[in-house]
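One protein chain is absent from this view; the other protein chains keep their places.
Each chain gets a letter, A and B, in the order it is written, and its residues are counted from 1.
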Amino acid sequence: MPSTVVSVSTATLLLVLDLLGIAVFAASGALTGVQKQLDIFGVVFLAGATGLGGGFIRDALIGATPAAALGDWRYLAVPAAVGVVGFRIHPTIARLARPLVVLDAAGLGLFAVAGARKALDAGIAAVGACAIGLVTAIGGGIIRDVLVREIPVVLHREIYATAALIGTFVVVVADRLGVPDTLTAVVAIAVTFVIRVVSKWRRWSAPVAARRDD
Amino acid sequence: MPSTVVSVSTATLLLVLDLLGIAVFAASGALTGVQKQLDIFGVVFLAGATGLGGGFIRDALIGATPAAALGDWRYLAVPAAVGVVGFRIHPTIARLARPLVVLDAAGLGLFAVAGARKALDAGIAAVGACAIGLVTAIGGGIIRDVLVREIPVVLHREIYATAALIGTFVVVVADRLGVPDTLTAVVAIAVTFVIRVVSKWRRWSAPVAARRDD
Partner (left out) sequence: MPSTVVSVSTATLLLVLDLLGIAVFAASGALTGVQKQLDIFGVVFLAGATGLGGGFIRDALIGATPAAALGDWRYLAVPAAVGVVGFRIHPTIARLARPLVVLDAAGLGLFAVAGARKALDAGIAAVGACAIGLVTAIGGGIIRDVLVREIPVVLHREIYATAALIGTFVVVVADRLGVPDTLTAVVAIAVTFVIRVVSKWRRWSAPVAARRDD
């Protein structure tokens, strides 16, 4: 009985975290859409593609179909609502840039860890699970940028994907060591979150190759 | 016996409609390819990606693999033929802009409705089925525009995706009410078609967020 209660609570918590992550990513999609002067449909679509795209790629690659987000209306309603609201109040959202960075870092950790976990549960080995976790975390943002004709920001600025990748390493190493799932998830999300927030705050960035004209 | 006859006829009708929809979308891809000065292979490839891309995304997301279009050579031959012909007679096609809008509206309705139907048949719930119908209808055009480095026209101009989405609403509501499939399909395609054609004719467009410089 207690275990059922706990399990229900954990499932609820995970659902809430998952929806929160989707909402934050969707908000970045909605803002981008407004900036690019998309119409309201375009803004909502971009919110949805940014919030759900990473998970869709994950599910198509590991064969977890129909994709998870298609089976629960809340996964579709949340980014749609964020898109509509974002279309109306975008100056307010834009002013929230700093809190959004923090929420986005949480979403990044959550998506990376949940993606790696889901891949391990589908029987995929460690390296593949890291790749899937990474794609889950950054796939939505890449789709967002490609759709508005930008080189994906994750490929050329800041420490972002690296933070996600380190989070997935924590998951697969802890899984190998037999650490309980919940503890692993909390630590891995925290690691990703901290690396991302600190790197943003200290303005760290990854090296770029020198252009040598030879 | 009669039911078999009817069923064969319906299947044939659906196949013809499906191929017609693919052909129209492929024609828009071929025209775009010519305008962007792609070579003949690029024009044919863009025709194929535009005509089949929405269905490919649909099938990968709902897990209906191998993707339907791979199992019937006509689904691949039609866009390839449209691409080759379009490469040769593109000024003629371009002059047919108005009839193409009408055919494209029919293709839009057909793809949206067929996509939603296929999703429902795969056991996906109502909201997910609308999302799949939408992606089936607009996915090919989005791929077309991304491949030639344009922001997808569906995201920032005209009433297009909205018409498709309303068509999918009709499908899932009618399905809930127990309306026969064929009647539902006819009505839903007609609704999408009329909204699209009228909105094009009256030059309706969806709102764009005001840029406030604050």
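We take it that contacts are C-beta pairs under 8 Å (C-beta built on N, C-alpha and C of every residue); 3 or more make two chains touch, one makes a residue touch a chain.
Since this is a predicted model, take the numbers as computed values, not measurements.
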{"item": "Residue among A:L17, A:L61, A:V82 or A:A137 that touches the chain left out of view", "value": "A:L61"}
{"item": "Listed residues B:L14, B:A67 or B:L100, member touching the removed chain", "value": "B:A67"}
{"item": "Full-complex contact with the absent chain, from A:L15, A:A77 or A:V127", "value": "A:V127"}
{"item": "Contact footprint on subunit A, counting only the chain that is left out", "value": "60-63, 65, 119, 122-128, 131-132, 142, 146, 149-152, 154-157, 161-162, 205-209, 211-212, 214"}
{"item": "Interface with the undisplayed chain - residues on subunit B", "value": "33-34, 36-43, 45-46, 48, 56, 59-60, 63, 65-67, 69-71, 73, 76-77, 87, 90-91, 146-149"}
